[in-house]
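Here's a structure for you.
Just one protein chain is left out here, and the rest sit where they should.
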Amino acid sequence: MSTFVDNINPKKTALILIEFQNEFATPGGKLHDAVSTIMKENNMLANAAKTTIIAREKGVKIFHVGISFSEDFKEISKTPFGILGNVKAGQCFVKDTWNSDFVDSIKPIKDDIVVLGKSGLCGFESTNLQFLLGQHNIETVAIAGFLTNCCVESTMRAAYEKGFNVITLTDCTAATSVPEQVSMVQFGLSQL
Amino acid sequence: MSTFVDNINPKKTALILIEFQNEFATPGGKLHDAVSTIMKENNMLANAAKTTIIAREKGVKIFHVGISFSEDFKEISKTPFGILGNVKAGQCFVKDTWNSDFVDSIKPIKDDIVVLGKSGLCGFESTNLQFLLGQHNIETVAIAGFLTNCCVESTMRAAYEKGFNVITLTDCTAATSVPEQVSMVQFGLSQL
Amino acid sequence: MSTFVDNINPKKTALILIEFQNEFATPGGKLHDAVSTIMKENNMLANAAKTTIIAREKGVKIFHVGISFSEDFKEISKTPFGILGNVKAGQCFVKDTWNSDFVDSIKPIKDDIVVLGKSGLCGFESTNLQFLLGQHNIETVAIAGFLTNCCVESTMRAAYEKGFNVITLTDCTAATSVPEQVSMVQFGLSQL
Partner (left out) sequence: MSTFVDNINPKKTALILIEFQNEFATPGGKLHDAVSTIMKENNMLANAAKTTIIAREKGVKIFHVGISFSEDFKEISKTPFGILGNVKAGQCFVKDTWNSDFVDSIKPIKDDIVVLGKSGLCGFESTNLQFLLGQHNIETVAIAGFLTNCCVESTMRAAYEKGFNVITLTDCTAATSVPEQVSMVQFGLSQL
């Protein structure tokens, strides 16, 4: 949560906000109902919004990582399986629509950076995130967003392997059920 | 399990065996007790050994992915945290010792390939696995090994993002508890 | 050049168009004068446009890889060196300007895919290109664009390591001088 900023060097730290888009975060988003129970329980959206403001004020660089696809989903295989198949079938996160817009309470402003390219689970694998963190001499990454055990977890795992000091803000993340919400942060990959 | 070979093109398929090393797989290994309960329950070692033989006979390329460190663990940070900290504290997987040797029942033979470099969780991130799969025109990867929800899962997640057809052989993997064993294979990243 | 399509399986091939943006390709672009001599000599823009049309008709998937930055260049280090320093100093490729728009003769249409994230030299390192190629079962990549010995070459080198069959369309690329134009395609990394 927001107190993480008390224990880090803000100039070497990134707050990585994963998929705070209406599709997940706002009533009316196609995936909102799936996460609304956990969102209410841990108040993650308000926590994340507050954390973002405090971190930004302290000098932590904010990175917004959204996902989006063309309306014909041509970026995805014609015979997809798994979560990408579901995203395509459900026509989620179509670019330049309200659904893929960032939620009102956590919009990119001023010096925030919008990470580009995310098409899969991991915040690094299909994006310019590593390039951007390198350009900003980041050593510590704090991670928040959706889904705890999917994109947040893949990003946490990758960040750990890349040698970052990793902090997962578990009261700023949501999953689709309690077991999934608590199943993450295993093996001490993250320090929170 | 071994029947996966009935549904794939063996010439385009890799069987990826993760950390079938004595440290995990054999009584006397430092981490064996942690996984022995699940190993007995699902008979994963015998399943994996049998699957490897059948897959090899069918023409599936076998990739052995071990992990090892110098005895002073100089590859790992001086202030590690999480699982790498535990590996270092426990002095696990020291190279050129019995502990890091592959288990007797699943040794690399003939045309099998030994993947090099693995230092973290993911079978791709710190290794030449992607290079090797590219050289062999692999489209489908079947994954087995230790731990289900740690290295196997990280490898599965990365393989999915890279566009491979992913099969996780859940009766050829082990974790340290039943909840961890069943927590994986979420989101349909794998087709088994 | 365009005849490459005669020797490949179009359904397994990608044409990767690197930085066919006005900044390079069109008079008035800030970097156009630097490449205009080579562009005239080898007629690369017309060649690339023609190749794109023919490849598209044959069923080759077209991937447009542009580069762009915020107008304050916050994506780049505050103390950059080398080519990124030059891009920032020259305020090149500002997003949502004519300069970063794709050149009129090679615009993305229909089923073409626009690759996202490119911030450095390599077409893979900071983008979703590998994800996209994986989703489309691509085995062969044909590469064209700017600069021959910079971004085109970095992309060629990376594609080679990843196991793709690589074709560099040398009459569809340009550099800033003849020696630089011919210095690439060493070591046979590319088959043309």
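Each chain gets a letter, A, B and C, in the order it is written, and its residues are counted from 1.
One rule holds for everything that comes next: a residue touches a chain if its C-beta (ideal position, glycine included) is under 8 Å from a C-beta of that chain, and two chains touch if they have at least 3 such contacts.
Worth saying up front: this structure is predicted, and the values here are computed from it rather than measured.
Student: Please identify which residue in B:23, B:101, B:125 or B:161 touches the non-displayed chain.
Tutor: In the complete complex, the chain left out is touched by residue B:125.
Student: For the chain left off this view, which of C:52, C:68, C:99 or C:126 is in contact with it?
Tutor: Only one of C:52, C:68, C:99 or C:126 touches the chain omitted from view, namely C:126.
Student: I'm checking contacts with the chain that's been left out. Which of C:36, C:91, C:105 or C:191 qualifies?
Tutor: C:191
Student: Considering the whole complex, not just the chains shown, which residues of chain C touch the missing one?
Tutor: Missing-chain contacts on chain C: residues 77, 81-83, 85-86, 120-122, 125-126, 149-150, 154, 157-158, 160-163, 165, 179-180, 183, 186-191.
Student: Quickly run down the residues of chain B that touch the omitted chain.
Tutor: Touching the missing chain: residues 70, 72, 74-77, 80, 84, 111, 113, 115-120, 125-128, 130-132, 135-137.
Student: On chain A, where is the contact patch with the chain that was removed from view?
Tutor: On the side of chain A, residues 130-131, 133-135, 137, 139, 161-164 touch the unshown chain.
In this text, only the chains that are shown with their structure count from here on.
Student: So which chain is the furthest away from chain C, centre to centre on CA atoms?
Tutor: Comparing chain centres, B lies farthest from chain C.
Student: Average the C-alpha coordinates of each chain, average all protein C-alpha coordinates together, and give the chain whose average is closest to the overall one.
Tutor: Minimum centroid-to-centroid distance belongs to A.
Student: Can you check how far apart chain B and chain C are, centre to centre, with Cα atoms defining each centre and the answer in Å?
Tutor: 37
Student: For chain C, which residues are shared contacts with two or more other chains?
Tutor: If we look for residues of chain C contacting two or more partner chains, we find 130-131, 135, 137.
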